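Comments concern the structure below.
What you see is the complex with one protein chain gone and the rest in place.
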Amino acid sequence: MEILLLILIALLYSTGIYMLLRRSMVKLLIGLGLLGNGVNILIFLLGSITKGKPPVIDDKASLFRDIYADPIPQALILTAIVISFGLQAFAIVLLKRVYVLVNSDDLDDLNTPEEEDI
Amino acid sequence: MTDITIMVLSTIGALSILFAAIGILRMPDFYLRLSVTVKAATLGSGLLLLSAAVFFPEAYVTTKVFAIIFFLVLTAPVAAHMIGRVAYLINARRWDGTVLDELEGMYDKENKVLLSDAEAAKTREDKAADDQAG
Amino acid sequence: MVKQFLMNLLLSFIWVALTGALYFSNFFFGFLLGFFLLWLMSRNEADRRYYNRVPKIISFVLFFIWEMLKANIHVAYDVITPKFFMKPGIVKYPLIASSDFEINILATVISLTPGTLILDISDDKKALYIHVMYLKDREKFIQQIKNGLERRLLEIIR
Amino acid sequence: MKSIILKTATEYLLPILLLFSIFILLRGHYYPGGGFVGGLIASIAFVLHSFTHGVNSTLRLLPVHPSGLVPFGLVLSATSMLLPLMAGKPAMTGLWIEEPIPVIGMIGSALFFDIGVYFLVIGVVLTILFSIFQYSE
Amino acid sequence: MIDNYLILPVAIHLFAAILLLFLWRRTVAHRIVSIATSFIVMLLSIRLFSKVYNGNILIMEAGSWKAPFGIVFVADVFSCTLVLLTSFAALAVSIFSSAGISRSRILYGYFPIFHFLVMGLNGAFLTGDIFNLYVWFEVIIISSFVLMTLGGRKAQVEGAVKYMAMNILASTFFLTGIGILYGITGTLNMADLSIKIAALENRNLVNITALFFIIGFGIKAAVFPLYFWLPSSYHTPPSAVVATFGGLLTKVGIYALFRISTLIFVPDEFTKNLLLFIAVFTILTGSFGALIKRNIRRMFSYLIVCHIGFMIGGLAMFTGVAITGALIYLFHDIMVKTNMFLIAGLIRQLKGTMNMDKLGGLYTDYPKISLLIAIVLFSLAGIPPLSGFWPKLYLFEAGFINRQYILIGAIIIGSFITLYVIAKMWADVFWKNPPENDGRGEELKDSFATLSLSKKTMLVSPIVFLAAISLYLGFCAQNITEVAERITSEMLDTTPYIEAVLGKTY
Amino acid sequence: MSLSNYIDYVILPILAVSLLLVFIRLFKGPTTVDRVIALDLLITIGVGVITVYSISTRKPILMDTGMILALIAFLGTIAFSYYLERRRKND
Partner (left out) sequence: MLTAVLAGFFVSILLIPFGKYLKNRLSVLLVLLPALLFGYFAGFIPAVSAGNPVYSHHAWVPSAGINLDFHLDGLSLLFCLLITGIGTLVYIYAVAYMKGHPYLDRFFAYLSIFMAAMLGVVLSDNVLLLFIFWELTSISSFFLIGFNNDNADSRKSSITALAITAGGGFLLMAGLILAGYLSDTHSIREMILSNAILKSHSLYGLVLLLVFAGAFTKSAQFPFHFWLPGAMKAPTPVSAYLHSATMVKAGIYLLARLFPVLGGTDYWTVPLVIIGGCTMLLGAIISIFKKDLKEILAYSTISALGVLVFLIGVGTEAALTAAAVFILVHALYKATLFLVTGIIDHETQTRDISQLSGLRKLMLPVAIAGALAALSSAGIPLTLGFIGKDLIYEATLHTKLNFLFILTAIAVITNIFLVSAGFLAGIKPFTGSLPERLSGVHLPHWFMWMPPLILAFLGILFGSFPGWVGTSVLQPAAAAITNNTAGSPLKIWHGFNLVLLLSAVTIVSGTLLYLFKKTTAASSYPLLSAISAEKTFKRMGDYVKGFSTWYSNTMHNGFLRSYLLRIIIFAVLLLAYRVINGEPLEISLARISTISIYEIVVAGILIAAVYMTVTSTSRLTAVVGTSVIGYCICLMFVFYSAPDLAMTQFTIDTLTLVLFVFVLFRLPPFLNFANSKVRLRDGIVSTSFGVLIGIIALQALNEPIQTDISKFYGENAYTMAKGRNVVNVILVDFRGMDTMFEIVVLSIAALGVFSLINLRLKSSEKE
């Protein structure tokens, strides 16, 4: 399964980067999203994956009786997901602002000449 | 006994889902796809959930299963209705075999309002007049 | 009043179901929580009677499941066989049900039955537009719903 | 959106979702869930309401403007994080009441922390979405 | 030594920001709370610094969980020096913002976000956990996005989009690095990582992992060829905002680079050469850019890039003398770059523009302010014995010791161009008479003269304050060099750090 | 065939194939509404998959995720309806 995840990671990173290199801001945001997913899976994979053993201690037990999935990568990814949500939400609204300003999502339309500096 | 119950329930459930999947792929127009999928999948998932309720002896799993079924039943028709309505508004193509459409001309598509009978009739007349004039 | 009470009760049951712990304090907590939430969103509805509906509810549920299974098999057959037997159509169904709640339940039930799907409700709440997969006879279909699902449902609700 | 079905559905879904969100919040320490997911579900409840009733109506429903929940959640979490400092302990040290409370279980600073997260997430999501909704309309 | 005191520079900013949120739309209260907070934190930071400098490395084990199990906050001399300098800059910016930030922006949350940003900076300096560092970085990034877009002008949005894209990419690199690091060591505590990484046999993998951090932090530090976001964005937001950015944001990248390079990934030959290459081209790129820009803030932006190269150069040589030089430069740069952008803001208040072609006559109109600005400008240019001069002594000497003549050449070119553009700016902005308005351009007016005395004071006093610190850094260089040398020894021998975090028996 | 084998080698594959079929519809479209209902169906099937998987691994805890899926999946559909109702003619 790890190999499959590795392929997914490679795919998400490369398509994420590819989308970053487009002119459209929507694609840019999608690219950032793909990259974020790629990173999450990478952390998840390298923290080693375990099937069907969620890190939740059984009722009436105070310790794990058998092996369980590493909870740390999960906590890290959770934090990363939430943070990217914050960033992405802000970026999406920024996209809205871009659209209001230049009436397109083409980043080239956004460039402001130096003469307009304050 | 439990095992067999579970097998039966889960098989029917899984097959329902499979039919839904085949349906969404095969059906010739959007409304038919929608019609087929919403309930078959809900039924299928519901049966699978029931088999889980049978499988796990703990009470809290049973309650959880019913909660999930409840949620599914609650939400699926609403979603189907919403998207079906919008599909009609944006003129999703209907299958040639469609035999009747009583919704035809009942929408004020500018304002996305479903007209009452009288209003609709008036709109139809206006339109016919326009056509003649044109 | 009654409806609010019932809603509240429903919420506390859901709470118990969710927590999966059936003891009084938990129920009470769920009740309080539900009361709080309802109070938060308090709205006024005419109060209705809500007694002696249990047998009718059970019979309705069984009827519904039966209808659902029957129709499902019908549809499934059509889906997996190469030829389509269906005769789809959109039917305008004149409503007896009048309150939002009734209409809603009816719509849900109709939608969950394979072969039928609510597309919309007229703004004056007088008619449902139903997409039907096997529309042999419009009038027959309307009567079927009227005497089947809608009647049974209204018996429970009213 | 002018759909009676959705409107009615929302009316019972709103309390159910809210209840569910609190359930997810409180069980977080023991089962999957917690303040985040709980908060997200609660905010989805209001988002749904705003779809059918409009943002202004949803805002009237809420006792405070969602943006007010942000500092409220923050102050709750931050206080539970920093309260131990007053007792001369490092920040984030868990302070627990000895006896478990029915339904909720153990009451401690971690619970308040999670509740803070819950309110904050509701505030954040609703502030973001409602701002965008109002702007788009 | 365990001492929870060290979290206060974070906690107080956090509570101040929350308080400001509760005081939403009360602009006067916002100004007062902000200045008071910055002042209190400055006092606390001074105390923290003296505690650490005169005593041991302090740690706080968050949640009372021992390292490496919990998140540890560590105040060594490096951290608390940066916290201290940040507190100076924050105080100055707070005061300046009270008069220099428009009312609408304050109404829409300028001050709380500013305090979140400063909190983020302090957190980044103090944390001893690599993932926690990531979280702090994100706090910094999101606050800076918001500050950058606050107001929503087109130029601001343009800058913010570029800033955002490249900084999120940086975070991606950083996070990828963390993922790999956790995968190969199973720990996130930096002291623990130090030990585990040193023990790892697959050195190549370690070096690859280091690359992710170098690129991630390199983007944040705006080094060649990763610097593009900086000149794209720093000329767009209000000057008080850019003052914070210019003084501190890139420096967090530098801080992180220094921290990981000394504690976790001790650079091998290739990495050193890479850093050297980066340093030389960063200096040159910044210099060339600064040479051609006619807008004050665009020019300063490139100067930031140029001077980042100096610090990277110090790191690249990786000897005591070199690191000391880079550190002194870092301290100097934080103070002077913050001040430079405040000055840019003041100049705009005085003359209505930041375009050097349209500016002029400041020396005649405001001789005392000009003198004040001259001190800062010449500190930046490294005129001895002002603060910019001292680090170069070390860098040159280190360059000769390590025989890095190309780097020395680059530093000379960088210093020379800095001096040249500063002199040119002095001549154009202060000496030259303002050009006649040909009627086409908009009317440029002095909005300073009409301000109340208290507002004038708020605009000028932070510049005086930071200039005074710069002067102190220059004339009392002995103290600064001692601090820098102490930090260098901390960096070259990390045993005390590791022992402080993990205990004597790790 | 034991129950767990039956679940692993019959039920789960059927569900997986269903997912795949639905995805083909999602991929093909042709209209956005088709994609939207396919997405909705994917999630509903996902609830089933999660349920069966929790039986297979004997971890009822995993069903909690299904609960959330069931409850909020339709929000996406509602949002799309909202969008399609108001959008301009061009996408």
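For reference, chains read A, B, C, D, E and F in written order, and residue numbers begin at 1 within each chain.
By definition in this document, a contact is a pair of C-beta atoms (placed from the backbone, for glycine too) under 8 Å apart; a residue touches a chain by one contact, two chains touch by 3 or more.
Computed from a predicted model, the values in this text were never measured in an experiment.
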| item | value |
| --- | --- |
| Listed residues E:N132, E:T250 or E:S379, member touching the removed chain | E:N132 |
| Which residue of E:I12, E:I57, E:L226 or E:I469 touches the chain not shown here | E:L226 |
| Residue ranges of chain E at the interface with the undisplayed chain | 14, 21, 62-63, 65, 68-71, 100, 102-105, 107-109, 112-113, 116, 119-120, 123, 127, 129, 131-132, 135-136, 138-139, 142-143, 145-146, 149-153, 161-162, 165-166, 169, 173, 176, 180, 183-188, 196, 200, 202, 204-205, 207-209, 211, 215, 219, 225-226, 228-229, 231-232, 238-239, 270, 274, 285, 287-289, 291-292, 302, 345, 348, 363-364, 367-368, 371, 378, 383-385, 389-390, 392-394, 396-397, 400-401, 408, 412, 415-416, 419-420, 423-424, 427, 430-433, 477-478, 481-482, 485 |
| Sites on chain A contacted by the missing partner chain, in the whole complex | 1-24, 26-28, 30, 33-34, 37-38, 40-42, 44-59, 61-64, 68-72, 74-75, 77-79, 81-83, 85-90, 92-97, 99, 103-108, 111, 118 |
| Hidden partner chain, residues of chain D it touches | 24, 28-37, 40-41, 43-44, 47, 67, 70-71, 73-74, 77-78, 81, 91-92, 94, 96, 106, 108, 110, 113-114, 116-117, 120-121, 123-125, 127-129, 131-136 |
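Operating definition for what follows: only the chains that are shown with their structure count from here on.
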| item | value |
| --- | --- |
| Between the pairs B-C and D-F, the one where more C-beta pairs touch | B-C |
| Inter-centroid spacing, chain E versus chain A (mean Cα positions, whole Å) | 27 |
| Centre distance in Å when chain A and chain C are each reduced to the mean of their C-alpha atoms | 40 |
| Multi-partner residues of chain C (each touching 2 or more other chains) | 14, 18-19, 21, 107-108, 118, 120-121, 123 |
| Residues within chain F bordering two or more other chains | 61, 64, 67, 71, 78, 81, 85 |
| Chain A - residues contacting chain D, complex | 54, 56, 78, 82, 86, 89, 93, 96 |
| Residues of chain D defined as touching chain A within the complex | 30-32, 36, 124, 128, 131-132, 135 |
| Parts of chain A lying in touch with chain F, wherever the complex brings them together | 51-54, 56 |
